[in-house]
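Take a look at the following structure, please.
One chain of protein is taken out of this complex; the other chains stay put.
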C-alpha cells in the first residue's frame, strides 16, 4: 500500500447535487487520490458522494464512506471502505471529525450542517461552489480556518499550505 | 403530572450567547412550560441552554437537556431530565429529531448546524434573532416548514398553528 | 412538578421479554415513580420497555424513552419524554450513561450489551431475573458496583444504599 498523506473530507449533496457539483467532486477525488490522500465522504451511491468515490477509484486510491444507514446496500459501488454507522445524519459529525481538512461543495442542508459542524469543531474548511447567500453567511462567521475558493487548483494550493 | 402538549426544542449558543438571546430563551422557556410543553435543549449550564431551563423551572415545567459530554457535571442546575449522550456535537441530530418543533435563537455554528439538520430531517423550524446574512441564506433554501420571526408572540402564534 | 430523586434505567427485552420480565418491569416502574425517581428505558411499545412505562404512568411519574428509530411511531403510548435518537442500538450507550443506576431484567442480547456497557462505563448495575449462565459470567467479571438480586425489595434496598 502507498503511504497515505492524510484524510480529506469531500462533503456535498446526494440526489440534489448539480452537474457542476458532481464534476468538481470527481475531479477532486481523482486529484487527491493521485497525491495519495485518503478521501472520506458520506458514502452513498448518489451525487457528490458517488462522484468523489468514482474519481478516487479512477486513480486506484482509497475512499472511505461514512454511511447513514444500517447496512451496505446504499454504498457507492466503487467505495474502498464502507463504514456503516446506522445513525442517520448524526454521522455528519463523524465525517467532520475524521477529516484533516473538510472540503464542502455546494450548500444544501446536509452540507450546510457539515460546514457548521466543521467550524464548531474548529477544523479547517474549504468551501467551493457556494451560493451568494452562503458566501455572505460564511464570511460573517469570522472563522480563521475557512477559505472560500472558486477553482480546483485553489483547493490544491490551500491543502498544500495547510498540510505540509 | 400535568399532561404534556409535546416537546419543543430551543436551540442556541452556550458561552457565545448574547444578552438578548438569553432573555428570549428564558421567556420562551417559561411561556412554553406554562402551556405544558416539555422544553428540550442542549442542557449545558451556559447561555441559551441555561436560560431556557431556568425559564422552565420558574414555571415548574419539565426541561430535557441532551448533553454532549459523558457525565452530568456540565448540566444546568435546574434541569429536570439530563440525558448524557457522550457523543459531542453528534448529539445535535438527537436534539432536532426529538423536537416536535425546533426554535433556533441566533446563528452561531452549533445553532446553524441544528437549523440545517432540522431542514435536512424535514422538521418544522422557527428562527429567531438571526443575522441579516442568516436570514438571507435561510430564505434562499425555500423550505416550506421554516418561519423567521421577530417576537415571542409570533413564536407562540406559529406553534399554535402547527400543533393544534 | 415533584422534585425528582434521580434517573433509574430499566433495561430489558422488547418482543422477547418473558411474562415474568414484564411483571417485574411494571412493578419496578410503579415503585420507582412512587418514590419520585425518573425512569429511563429504551422507550419502545413492547416488552420490558412498555411495561416499565405503564408502571410509571400508573403512578403519574415521569418516564423517558431513548428510542432507536428516527420518529415517534415506535414509542410506548404512555411515555412522558420520547427521545428520538435515530441511531439504532448505538443508543444503548446513552441509556447507560444517562442512568444513575442501571437495572437489567433478563439477559437477551440487547440487555446483555447494556450490562456490559454499564460495567465498561463504571456505572452501578443491578441484575434481575438472569439465567444461570449470565449470573456465572457476571460474577466472573469481579465488578464492584454489580449486585445480582432476586426480588424487587432487594432492588429498592440496594438503590437506597447507593443513592442516599
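Order as written gives the chain letters A, B and C; numbering starts at 1 within each chain.
By definition in this document, a residue touches a chain if its C-beta (ideal position, glycine included) is under 8 Å from a C-beta of that chain, and two chains touch if they have at least 3 such contacts.
Only a predicted model underlies this, so the values are computations on that prediction, with no experimental measurement involved.
Undergrad: Tell me the shown chains the invisible chain touches, ordered by label.
TA: Taking every chain of the complex into account, the missing one touches A, B, C.
Undergrad: One chain is left out of this view; which of A:28, A:94 or A:127 touches it in the full complex?
TA: For the chain that is not drawn, the touching residue is A:94.
Undergrad: Please pick, from A:11, A:25 or A:62, the residue that touches the omitted chain in the full complex.
TA: Only one listed residue reaches the unshown chain, and that is A:62.
Undergrad: Counting contacts across the full complex, list the positions on subunit C that touch the omitted chain.
TA: On the side of subunit C, residues 87-94, 97, 107, 109-110, 112-113, 116-117, 119-121, 131, 133-134, 136-137, 139-141, 143 touch the unshown chain.
Undergrad: What subunit B residues would touch the chain not displayed?
TA: 70, 85-90
Undergrad: Give me the subunit A residues in contact with the hidden chain, please.
TA: Contact residues on subunit A toward the absent chain are 1, 4, 7, 38, 60-62, 64, 66, 70-71, 80-87, 93-94, 97-98, 121.
Just so we're on the same page, only the chains that are shown with their structure count from here on.
Undergrad: Specify the angle of rotation obtained when superposing subunit A on subunit C by their C-alpha atoms, rounded to a multiple of 5 degrees.
TA: It is a rotation of 180 degrees, to the nearest 5.
Undergrad: Enumerate the residues of subunit C that touch no fewer than two other chains.
TA: 70, 85-87
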